[in-house]
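A single protein chain has been removed from this complex, and every other one stays in its place.
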Amino acid sequence: MDAALIPEGAKRCSFPKFMLGIAIVGAVLLWGVYAMLLCWFKGLNQTNMNDYYGFALWIWADLAVIAVGGGAFFTGLLKYIFKIDELKNIINFAVIIGFICYSSALLILAIDIGQPLRGWFIFWHANVHSMLTEVAFCLSCYFAVLTIEFIPNILENRQLNKVPFFHHLAHNMHGVMAIFAATGAFLSFFHQGSLGGVAGVMYGRPFAFREGLLIWPWSFFLFTWSAAAFGPCFTLLVTRITEAVTGKKLVKDNVIHLLAKISGWMIFTYMIAKIIDTWYWAYYTAPGLGFELSHFYTSNGFYGYWILVAEVIVCGVIPGLLLINKSTRENPTFRLIAIVLAVIGVCINRWVMVLQIMAVPVMPFDTWALYIPSWQEVATTILPVAYGIILIAVAYRYLPVFPQELELNRRSEVRES
Amino acid sequence: MIHDKKAHKYGMVIDLDKCTGCGTCTVSCMSENNVPFKEDESDKKDSITWMRVYRLTNNKPFPDTEVAFLPRPCQHCGGKGDHGHSPCVSVCPATATDYGYDTGIVSQIYTRCFGCRYCMAACPYHARYFNWWDPVWPEGMEKYLSPNVSPRMRGVVEKCSFCYHRYQLAREKAYASGSDEIPEADYQTACTTACPAGAIVFGDLNNPSHKVHQIVKPDPHPDPLNPDVVGKSRNPKVFRLLERLGTNPKVYYMSEREWVRKLGDHYLDGEWEKVKNVYGSASHE
Partner (left out) sequence: MFPFIFEWVWDIGHLLFFGGFWYAVGILGAGMTYCIAKAAWDTMNDSGESHH
């Protein structure tokens, strides 16, 4: 039915089967849209947030998707600026994942603010000293970069590419993509960092506060570094899931190994910096303000030392080591374990830097505050996942996302036919 | 900005030994400032209480149990080094909260706030409140709202303003009478005037003739142990909440009881013993 739209030579499932899958995920998406409309029309009383939890699940989701979406800017940087040419075979997909992550983040932010119609105030009345202002500006600009990076891939659709103007536009955009990628890397450095800065500058919250360099707390640099380190793992994970769902090998192993190796070294070096930062904070910064480390990890029903161990050791150092070691990196099972742990690790880090900050009591007579999100918050957080699945499915079906797909599957397709 | 000859620095000192925890300050604040309320106000994590009274205890078993009450308005922090970069002001992305260098008051511009709640996350005192619901008053009660204070809409943050409208009225009155000075009695917050125990003293911390200045005796120099801290009290019975963070609040507390003063901040083992007698009494002029 839609054969004319499918990339030449590529094999796709039947249209009814495809639509059935889209319908199932679409139902979840509609559930999220319903929750989103409830929040917009009835207000944030639909959530379980409160005056202790002004930042909650949504802000975590924002930070997490932007961190894992960091694969797009880092892969782009490696491909276009450092000229690592093999990565051309995964860059399209990294860009699509980044596009999904960033559009999701913007959507969640639009739901999260109490007066969505005033959202533009953050640009118009910008306070340049606020980390959130930097986030808003760089995030929006970088989303524009991702859109620009995504457009040529869309224009390479079999039918669109027949239109001469689109064909030339895609070609020209490829030609100057290095400039866009460099701009994207510049913007990403600042917004990934300023997301870390959001927590790090809160000097009223000793769990969050970090010293730093000039106006930037150490968490600024750690967030940029971790997004570059863990982002590619998410790209690899989604690639692996897509391969499993489509039942096809889509990217050659040497490309996967290369990205996994770079990611591994980034994670490993990041973890060293993270451990030093945690140690300095635990032994100098927090005690200097009168806080023992145990204040942040005891006397409550959820946040124990386990979360620190899980983030730093289990989902940090271990995946780093697994990915820098050649034999474990090239073993599909160990590699999968490593990238899953790494993605969980960066999500725990973002959770800690949002939710645990809110949970820890600061005034000596205050108490721990724990919170469980409402279904509306959960549904609107799942909404971007459903949207992402649909966009990936549509992109995979109609666009030449994986340049090596035909080569890798030629033999099996010949066999099938 | 109004360029006064000399900037004011409005602040208060609350005598915790006088406070009975009656809550009159809270009620007067709510009615003065048109603070909306819900049918069920028992969950203090999502109800708006600009002036919240905390109950402190020395955690000792009977018969040594002691209790104190700590009213907590917005602390109107001067920020690190008292430069006006309050924890909340510096983070607000849309310049919806501002530090008044002429008064030391941290304002909230309701029509500018778009409800990101970063200021709430940054405030360690939980002095900032979000309007989770539309403000609704029982029928007829809206006629009793103060015309001097704008009610807030759903989706924005609000907080204690040190009854800023009273400052504006006092300033207008002073100008009308041809004076630059605002008399101490002309600008008093609702909670101060309502407190039946007279536990709250409000005034200009920069004005030596004001009672608040005389009680607090603020040190204008940075604390030599922590240069971020400015305006520390030279009265050994007076302290500020979480002073070590360097937020530099303009709300001071006073108590004869050592355990109450100790609850004002966090101390590592042995630290309190070292600072308890010098804290607040540093004499570097």
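Think of it as A and B in the order they're written, each chain with its own count starting at 1.
Just so we're on the same page, a residue touches a chain if its C-beta (ideal position, glycine included) is under 8 Å from a C-beta of that chain, and two chains touch if they have at least 3 such contacts.
For clarity, every value in this text was computed on a predicted model and none was experimentally measured.
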Missing chain: touched chains present in the view: A
Candidates A:124, A:279, A:302 or A:375 - the one touching the absent chain: A:124
Sole contact to the chain not displayed, among A:169, A:275, A:307 or A:337: A:169
Identified contact with the non-displayed chain, of A:10, A:56 or A:145: A:145
Positions on chain A where the hidden chain makes contact: 123-129, 133-134, 137, 141, 144-145, 148, 164-169, 171-173, 175-176, 179-180, 183, 186-187, 190
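Methods note: only the chains that are shown with their structure count from here on.
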Length of the line joining the C-alpha centres of chain A and chain B, rounded to whole Å: 40
Chain B contact footprint on chain A (complex, rising order): 43-45, 49-55, 112-116, 118-119, 121-122, 124-127, 129-133, 136, 198, 201-206, 287-292, 295, 357-358, 362-366, 369
Residue ranges of chain B touching chain A (in the complex, touch as defined): 43, 45-46, 54, 56, 70, 80, 85, 87, 90-96, 112-118, 120-126, 128-134, 153-157, 241-242, 244-247, 263-268, 271
